[in-house]
Each structure stands twice: as structure tokens, then as C-alpha cells.
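Below is one structure. I have some questions about it.
Only a single protein chain was left out; the remaining protein chains are all shown in position.
The letters A, B and C name the chains in turn, as written, and every chain counts its residues from 1.
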Amino acid sequence: MSQNFRIENVGLINKDKKLCFKFNGKKYFGYEGDTLASALLANGVHLVGRSFKYHRPRGFFGAGVDEPYAIVQLYRNNETEPNIKATEQELFEGLEAKSVNCWPSVNFDIGAINNFLKIFLPAGFYYKTFMWPKSFWYRIYEPFIRKAAGLGVASIKHDKERYEHKYEHCDLLIAGSGPSGLSSAYAAAKNGAKVILAEDKPRFGGSLLTSDVNIGNQSGKEWAEGIIAELKTMPNVVVKNRSQIFGYYDHNMLVMSEKVSDHLPATKKYHPNKRLWYIRAKEVLISSGSIERPIVFGNNDTPGVMLSSAAKEYLKVYGVLVGRNPLIFTNNDSGYETAIEFKKHGVDPIVLDSRKNPESEIINEAKNIGINIKNSYVVVAAQGYKKVKSADIASISDDKKQLGKIENIQCDCICVSGFWTPTIHLASQSGNKTKFKEEIDAFIPGQSKQNERTLGAANGVFSLEETLKTSFAAGSELSKKITENDNEVLIPNVVEKKSSKHDKFWCVPLPEGKNYKRFLDFQNDVSVSDVEIALKEGYRSIEHVKRYTTLGMATDQGKTSNLNGLQLVSEIENKVVPAVGHTTFRPPYTPVSIGAIVGREIGKHSKPTRKSPMHAWHEKNNAVFVDAGVWLRPRYYKRGNENLFEGSKREAKNVRTNVGVCDVTTLGKIDIKGPDAAELLNRVYTNAWLKLPVGKARYGVMLREDGIVMDDGTTTRISENHYHMTTTTAQAANVLSHLEYYLQLVWPELNANVVSTTEQWAGAAIAGPKSRDLLQKLFPNSNVSNEGLPFMGYMEDDLYGVKARIFRISFSGELAYEINVESDNGNFMWEKIMEVGEEFKIQPYGTEALSTLRIEMGHVAGSELDGRTIPYDNALESLVSKKKDFIGKRSLQRTAFIADDRQRIVGVVPLDKKTSIPEGSHLVKDANAPLPNPKLGHISASCWSVEYDNPFSLAILKDGKNMIGEKLFVMSPLKNKVIPVEIVSSHYVDPKGERVRS
Amino acid sequence: MTLPIETHLLQACVSEPVKPVLDSVVTFGAGHFYVSQSDKGEMVMGGDLDGYNSYAQRGNLPTLQHVLTEGIAMMPFLSKLKMLRTWGGIMDMSMDGSPIIDKTHIEGLYLNCGWCYGGFKATPASGWTFAHTIAQDRVHELNAGYSLNRFSTGHLIDEKGLGTKTWIS
Amino acid sequence: MSLISALANIHTTGQFGDHEGKNENDLLKISENQNLLIVQIVQYKNSILSFESIEIDGLKLKNEPLNVVFNNDTRVLWNGPKNWLLVSKKKDLLTSISKKFIETDFAVTDLSHSKAIIEIEGQEAKEVLKKGCPFNFNILEKNNSINSIYNGIALTIDMLDDNPDKVRLFALRSFGESLYHSITDASLEFGFKSI
Partner (left out) sequence: MLYIKCPHCGMRPQIEFSYGGDASVKRPELNKDVSDQDWDDFVYNRKSLRGKHLELWQHISGCRQWIKVERDTSTHEISRTFKADEEVA
């Protein structure tokens, strides 16, 4: 199809570059610089979609971010994206788009039957129509509604685009590059301030691109181009187009979404598709302009009805006529500007003005060039189904209540202007309580809450001269405050046409006997009658009316509908608009790609990963890894076709019979130094620490102030004033912060320093009956006998020339040692242990075997120290000092904590000695008791005992102390298991702890 | 009377509506994320607290960024959708993460608070037992555990095991 | 004995990202730093000793945020109130540090093996940092250092030079590979040379 509606030599598009695109399977062409909307309109395509609820035909209503209708499914570079506004999407070669929300096609849409059933779909229809009979909801109504719901189709493929973030700081952030944005940016830049100027459209200049004004003897557009060109050369200025500031957050942090390559056929390799900017600004200038609002009349959603400013923009920016026979319906002078542009390009418009006798320069000009103007006239209803064919018009009485005789006139589009609504979203998001400005029938920002100021049309100022004056002044003043420079900038002369007052008129009354739908919210199909129903049904708060009718909750977020909705409510309620108030403006101003919000923290990099210095060795030796917080730890070292169960059993067994080695680098290590280090430990741990000799380790338990166990571990006295504390892997960071809290805030009198040395030392635990023989071979010059290095002893030596720390501690319950070397030597140590250990049949073991070993021995770990247990529960009460005070001690006196039947750790063995017990299962007395079956305890950890070759679990059981020998049931409804069990001691293997001391 | 409650901020968001892709609520426990699709087609998503006391009913984007990061980890296709609306609510966080449903020492004053962010799912049962508590002026067997004095006696109901640091996620 | 540095398993040399058609000298340069002595020096809260009277490798400590005192071999980074991170090519300095900062008043902790160290040099070095760290880099000048966080990883940033920009990043060793990934990923757009 040829571009019937394109006019020669008009517009800012590049006519030298023709671009091919497809819409609903049909091929069209447009030009570089077009949007999908302008290119479709140039081709005479007005029907782009169907409405949400009634599936009525939808065309184009605006030319930008406020567009409620023209939503398409976009195909680009073998990917698809739903819900793209055709008015925002720039054209590129090969673009493909389809209509959404219609089936089988936009021309014949089955859902449109809703349009004839609309009596069943009034306001709040979700809440009432489909409520009865109750059983119908799941089976009939919901599936039906769901099928009809939604706009575009979400691709369930992985998103291949790259999204990046950037954190930036500046002196002045300016949102919008219209006259106020440009002039304030220029003035501030001249004072040397660091300025960021953001424009959501591809072209800078805002209203200057389409208005007929003169600044400093240039056209508005030329002046804007000059300013931008100069700003771009200044090193202290960043200007960004295609960049929408969508959120104003705390402490002057604003967030901007920059579309880096949405206008290209594909994103350049290594470059982002979108970049999300977190900008912290000292001052913010909001120059976001205003959006024209519609006048409400019958069938005002018919394709071909659009904002008069949009018609002007399509003409002046894209050289596209939205109609050849336009009707312009206005209550202010803006409609005339559009009419004049039409006329200038050889099209004869008719202007209907609701005002009686308006007079102004613009109107005079329109009259002078012979435009047909009808005063006190309104559009009663648009006629035509898929496109406007004619309009029913009538004269209107001065009080706007009575319509004259209805006439029908031919037209192919209706351009409507109901005056302007300042875009106050950002100011409101900042916390600014807005105020209603009577002269313009709209809200403007009130008192600034953060360091923000709103300028120009966004502040309800529609005179260009005043806008430039205040904006230059604001830019100068705010930048001067920051840079202390005061460079004078001359404010250019302005020539603009003066306007007359607009008419406080926003909705055409229904003619008698007619029942036209008059839409307020075009995307969500909310009409005047829907709001009337909501109010009749008793909804008063505007927030409730909004939710009940869904007014303003569509993807355009009510940019064109909110104010008319308020006017309606205020009229029915007989209140002034400010008394009705408006709904809260929340970020984002426009929908933002979730991928852009997330940025690069995706896939395996969604969280950082921590690796030990021996990680590469583990990898090479078939380790299967497990997440331990963000650490990666070997779970087991797979041999052949072994599974986890077989592999971990083999490893654990080898520890019990020979010797095993485990990477324990991840355990938290904290260096504690200072004259008061011992005193600190004494206050933090439940047991006594003042008399620990140098060269000895001790096991300790620390509590939270509420008496609950926080962590456990061993601490070794390395020298007089130097202790080495270990923590569990999971609690390492919390324990450090906990110690700092007490040292800095609670006991500042203590002279001690704590610092994490987790990363300084690589750790290997060697465990098993042959571990001493191995140790002796590794350290031939030391006496590592039971006397030379007794249980809980510590020594330093060197391992083939490498400084090593040797601790005789055990988590496995076997004779065991832990060797630490500095991290760069970690792999060397590990390989040496493996090499020397070969003759003792050493095997590396992972966390699963480690777990088995500790469970069998009844050693508590994270699953018992789960933030809900006290020392008694873990059979650790012997470590609780009665003599000294410590963190959390006072809480241990609580009734529940000293009750006779207090929960306590026990062992659990299935009666059949075969069935594995799922972790997290409950223990009950009677498996057949009615629900809720009283829970006596839960399984905290399970393993397959390698010592006895049967399942064994630990449990925290009510009155556990007196339950040994009892028969209970383990129930796991999730796994559908009921297992008869016997309660035994938690110390299943080596109950006297002889092996560790052997 | 002092309540062991701190007021915090929780945000949620919805995407633009899309055709049905998800027919149930899915929560990602380890990632602190939940998602469901509304009848209108919007994906409704949320996660953890912003992490400091607040009555502002406005949150900040990094928290939602974190929530959505977890969301994409679970359902990568969410990346191509657009976030339409966000909002922040105030949460009465009790010191063990469970609600308080109880009578008080003041005649005629009953407590039903500290719901943290778990309210709706338990509303029918708690409403019923609370009505019982008021009507009979004694706690029902099923809400007896949710007493205010559990913080003094130590009979806490701390499912997450985080203790009093309600802001930790 | 074979030492294995924090990034030994990930750092490979070559040119990466959008480097084609660009002058090699204009590319960002990314490298791993090894074999530095890194020592934390902390003065105890109630110590009244004058830390300014102690000289180490000709340098005196300064208790001032952002401050780095330095010479050719050694840089002392302010790490917090009366808390410094000494980074030096002279590995034998540790003994004299321990001697001069007496243990009744100072905690001296060797952290040489605790860190993964990445250096970035080039015009866009700060741009790379801005992609993952919300600190205001416009105020970070030559011979300033800060502690902050990059894509969830805590790190220390030491600004070695500003013509062109050159920064040295220290992260906890176990996070090294993740930080290296983040930094090189953020550098792809500019193109970089790994040396």
C-alpha cells in the first residue's frame, strides 16, 4: 500500500531512508525517524487493536507515552515482546508487530460479543456478576475470564537481551527537554554544574518541535536544536534521549530507563538493550510538560478519535495526516493550533468550540485563513465502527446542560482537546502534596518535599515567556548554590500567540433517549455509567472507586483518564475536585522492563559465589557441589556411577575405618586480639574463658539476648592476647557483626579488635583412626602423640616449608585434626595430604559424609541450632556457666525454658531398621489420632548410619529427656509416610566420646 | 500496655497484563519471592521487607530489584515483561513472626495483630477463633498459643528462627 | 611448593568485548595483582598512644576518611576510625610493623592471603565501577580509597592514578572470581585487554 497520508517536505523524519515493516502479516513501509504509529497512520491504518473488556475496535489516541490503545506484540531479532506502545516504538528495518487482545483477527474479533453483552459487564463486574452460583467460579467463570484477559503474549523463552545498570550522581537532574528543561539545563550548565538532562522521546525539544513560536529570532525548534548542540559539547553535561525518568525515590534518588537499542533491528553485541540509571541528584528540576486531556462524548473510543495535540504531532514531526476531513472539538485554543496546521497543508478542518464567544490571536488567525468555526457546539457522538465516518454534533446551552438539535456531519477523524493536564507524577512521587489549580482545572505540585522544583507546563504554566523566565532563573539559582559560579545567561526574546481562557467543560451530556458509551478510561473500558454505578453502590473514596471500576489502572495508568474521572465523581458527589482528591501517583511513571530492573544479576551471577582455594582440585576430582549460603562446597566426590547416597556412604565409612580429608575453609574464622579479648569471649560465650591456656582450644556456645543459641564453634588461644575463633559457615558474618555490636556500643571499655580471617586460611580436616599416622608423616619433626598434641590442643609447625596451624578438634567424632595454611598454599597443602595419605587409604569427603558423621555422633549443627533452641534442647546445658553472666543468660530463666517437659535432642531409629526418615517430619504418639494430631517434635537431621548400617535421625522432641526407649511414629504427610520408630540417645556412635580423645 | 511489634515496609508489584501463563500461586522459599497471575492477566509479585522501620507506604527500587532478581532466577521469562505498578504497605511485625490473638487485662479490649506479612492465608481460622475469644471472653484452644504473654514465658512461635530481628530476610 | 593466587583459575590474557577496530592503547586494561603484603592495623579504642609518632616505611598514619598515605612501594589506606589497611610490595615489612605497633595498643593482622586484587586502567575505569557500585565516584580522586560494595560483593577501591584512571580493587578472596566476572562483564561494552 502506498503512503496515502504522508505529505511532502514536512516532518523531522529521514525520507532518504525507507524502512520495511510488517503489521498483522501485511507489508508496509515507513521512514527512519517514524514510530510504528506514525508509519501505520501514513499508510492509512487506524485499526490496531481491541479494547480490554468489550473488545471494541481501537485505533490511536495519542502520539506518545500517554497512549491507551495502540498496544502491539512486537517481534524483533527472533524474540517477541508483549504490550509495546506503537506510539513509542521507533520503526526499524524488518520490524514486525501484531495486534493484541483480539481473536481470530483485529478485523473480526469474537470477544467483541462482550460489547453486546455489556450490560453484564458493568463496574465491579469481577466482584459481583460472577459470584453466584459459587461453584461456577472455578469451573466456568474464571477460565472464561482468564482466557479473555491479558493483552499480549509473554514469550516463555529465556530473554537473550543484555540489561545494564549505572549509578550516577549529579548536581541537577532535569526531567524533560522541552522549553523549561532546556533553559534550566543551559543556565545550570553555564554555571559549571554537573547536569543530566533526560528526554523520553528520541528527539529533544518537547513542545517546541510542534508549536508555532519564536525564540531569539529563531523558530522554537531551531532554538532547541542550538541549545542541545551546545549542551552536548560541555563536559559537565550529560544529555540523554530515549530515557524516561520513571521513579522519584527517597533522598533524591531517581531512576531512569534508557532504551539503548530498542530502535535498532538488533542490539549490538556486548552492548545493553536497556540501561537503568540510578541517579542521585542534589537538585531535581521536573520539566515533564503536560498531557492534553480528552473531552468525553458518545462513542469517543472509535478509531479516528484522537487528541488534537497528537494529530498536530503526527503532522509536524512525521508529515502524516491523520485524516483528510478532520473535525476538531475543543474547549480551548489548542484545537485551533491543530486546525491551522491542517489548513496550512491543504486540509479543511471544521472546529467545534464549546465556548460561546472566544477571542484570541490564535482564533483570529484561524478565522483569517478561513477555517470553519462553530461556537457553542459539541460532538455528541462519533459514528462508525472500525473508523470514524461521521459525527453527531449539536449546539449546547451556556450552562452546558441542554443540547440543541442533533446534526450529522461527515468527517474521517475527530481531534479533541479538553485543555492540558500537568504531568505531576514525579513531584508527587517525591512526596509533594499536590494542589488543585482552578484556572487550569488540574492539579499542580504544592510544597516541595525533597530538593525538587517543577517548572513550565508541569507546574501549570502554559505561557512560553514565563516558562523560559522561571526556568532560566531556576537553573541559575540552583547551580549557583552548588558551584558558587554566577554566570549571567541572557533570556532570549519570545514571540508567542496569546491564548484565551479555556472552558470548564469536560463531558458532553447524553441526548435524550440515547445510551452512548462515553469512555473515561479507554484501555480498561471504564465509562461514565460505570463510575456512576460505583458511586450509587456506595463507593466514596476515590481509591475505592478506582479499584472497583479499574479506572486508571491500565498500562497507560490513566494519563488521559484520571482527571475526567475525578471531575465526574466531584460532579455527582457535588464536591469540588480537590475535596475528592486524587489517587496516589506511584512509580513507575511508565511500565519498565523487568529485565532492565534486574540488570546483570541473572543466571549463575544472580548472587556472588564463594570458592575455596582448593575449589579447582575438587572440580578436577569429580566433586558434586552444594550451595552452602553463597559458598560452593563439595557434597561428595563421585566415583563411576555412584549416586549421592552411595558416594557419601563410602566416604563416611572410609573416615570411620581409615582417614578422610574435608575442605573446611568455609568455616568462619575471626581473629580476636587485645588485652580484653578473654573478657569479651567470657561475656559472649555461655561457658568460662578466662583461664584457657595459650595453645589450647575450647568449644563454646553463644546465645542471642532472647536465650536462643546463635552459634557454636571452637576458639583457640594462639598467644597471650590473641584468639582464633571459628564459627559455623552460615553464621560467620552475623557473629562478626554481633561481636562488633557489643564492642562498639555496649562495652566500649573493652580493648579488643575483631577481624575476619576466614579468607586468610585454607582449612583441611583430617579425620579417622589413621589421622594421627598421617599427621605424623606430614609433620615429622613434631610430637603429635596423644600426649604431645592432646584433644583440644594446638600447635604450629611447617608443612614442607609452609607455615601451618594444627588444631586437634573434631566434628566427625573421630580422632581428627584441622590444618590451616595461608590461602595461596591451600592447594599445595591439600595435594600433600592426598599424596602422603595414600598409604593410609585417604579419601576426600564432602558435606554429605560430614553430615552423616556428625549426626551419628549426636553433634549439633545448623539444623538443631535453628534459631529456636536453647542450650538444654541441644544437650549443651553443661556448657552454661552458673557463676558468670553472659549474653542471653537472663532469658534462660523463662518459664518455658525451665519446664520439666522441655524439648530436647534425641536419636530416632526406624523399627524396621530400613526405612529412611525424611527430615522435617513430625513425631506423634498415635499415627491414627484425629487431626490436628498433637506434634511432639520434629526430625532435624537424617542419615544412614555407616557404623550400624541402618537409618538414624536426630530429633528435637518434647520431654526428650524422658522419652528414650519410647515407641513413636514419624509422619510426613508431604511424602505420605508413616514410620514406627524408637527413640534412642542422640549419641548413637561412641556415646562416651572415647575416639576423639584416643 | 506495650506490644512487641515493630512497623515495617513491604512492597509488591504487578506486571502489565499478558495472556494466561501461570495458573497457580508459586512461592520460591529460598529466594523470598512469590508470584501469581491475576484474572486480568497481571503477574502479581512480591518478596521481603525493605528492612527498616517505616510508616511511609513508599518503598525504594533496590528492594524490588532484589525481589525481581529472584523472580527471574525462578522464571526467566519474566524478564521480558514490564513492571506496571508498585506499592508499599505497612506490616506489623511481631517479635517472633507470628500473630497475637488474645484478650487483654483491660476489659473489652482484645488483640488481633502482629500478622507480619502472613495475614490473608490465615484469616478465616483466625477470624473465627477471634470471634470466639470476644464472644466468650476467653481464648479458643486454637489461638491459645498466640497469646501476648508468650514473650514473657518463652513459649514462642518462631517459624523462621530469626528472633527479634524482624527485618532480616 | 606452588602458590595459587585468588584469580589463578579465571584470569586469562587476551582482548575481549567490543575491542575490534579500536586502538589497543585505548582499551581498558585489566590485571590481577599478586604477592602484596596486606596488613590491617587497628588502634584499640581506649589506647592513648599517638599513632602519628610511628613511622612505617617512611609513612605516618592519618586518621582521615578517603585518605591514602603512600610511597612507591607502600600505600596505607584509611579503613575506618583508627583502622588502616597497609598494602606494600615489601613483604618483609610485617615484622617491623608488628614490632612498632605494640600489641597492648594495636591489633596487627596479616591479611595478605585474604584478598583477590584486580587492577583496572583506562578512561572508562570509573564507568566500569559505576555499573555495579552506588558510590559517588565523581568525588573519588587520585590517592583516595573507599570501602563499598559492587554487585553484592564488599570491596576496597584504591584510586592509584587519574591520567588515565587506574584503580585497584580488593575483594575477599573467595568472592574473587565473582568480582572478576562482574568487572570484566561490565567492561565488555568498552572492550578490554586482560594482561
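Keep in mind that, in the parts below, a residue touches a chain if its C-beta (ideal position, glycine included) is under 8 Å from a C-beta of that chain, and two chains touch if they have at least 3 such contacts.
It should be emphasised that the depicted structure is a prediction, and the values quoted were computed from it without experimental measurement.
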item: Missing chain: touched chains present in the view; value: A, B, C
item: Residue touching the undisplayed chain, where the options are A:737, A:786 or A:962; value: A:737
item: Residue touching the undisplayed chain, where the options are C:102, C:149 or C:195; value: C:149
item: Touch criterion as defined above, residue of A:253, A:276 or A:821 at the omitted chain; value: A:253
item: Touch criterion as defined above, residue of A:280, A:501 or A:961 at the omitted chain; value: A:280
item: Residues belonging to chain B that touch the chain removed from view; value: 2-7, 51-56, 58, 60-62, 95, 151-152, 164-165, 167
item: Missing-partner contacts on chain C, residue numbers; value: 65-66, 79-81, 83, 134-136, 146-149, 154
item: Residues of chain A in contact with the chain not shown; value: 167, 249-253, 278, 280, 431, 449, 683, 705-706, 737, 740-741, 744-746, 748, 884-886, 890-891
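Rule of thumb we're sticking to: only the chains that are shown with their structure count from here on.
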item: Cα-centroid distance, chain B relative to chain C, in whole angstrom; value: 42
item: Contact set on chain A toward chain B in their complex; value: 52, 79-83, 126, 142, 145-147, 149-159, 161, 163, 247, 249-250, 253, 255, 278, 429, 431, 550, 553, 555, 557, 586-588, 591-595, 597-599, 601-602, 606, 704-708, 866-868, 891, 894-897
item: Partner chain A, residues of chain C touching it in the complex; value: 1-6, 9, 17-18, 40, 42, 44-47, 103-104, 107, 109-115, 127, 130-138, 151-153, 172-175, 177-179, 181-182, 185-186, 188-189, 191
item: Residue ranges of chain A touching chain C (in the complex, touch as defined); value: 164-169, 194, 268-272, 278, 280, 600-601, 605, 607-613, 615-616, 631, 665-666, 671, 673-675, 721-722, 743, 748-753, 755-761, 800-802, 822-828
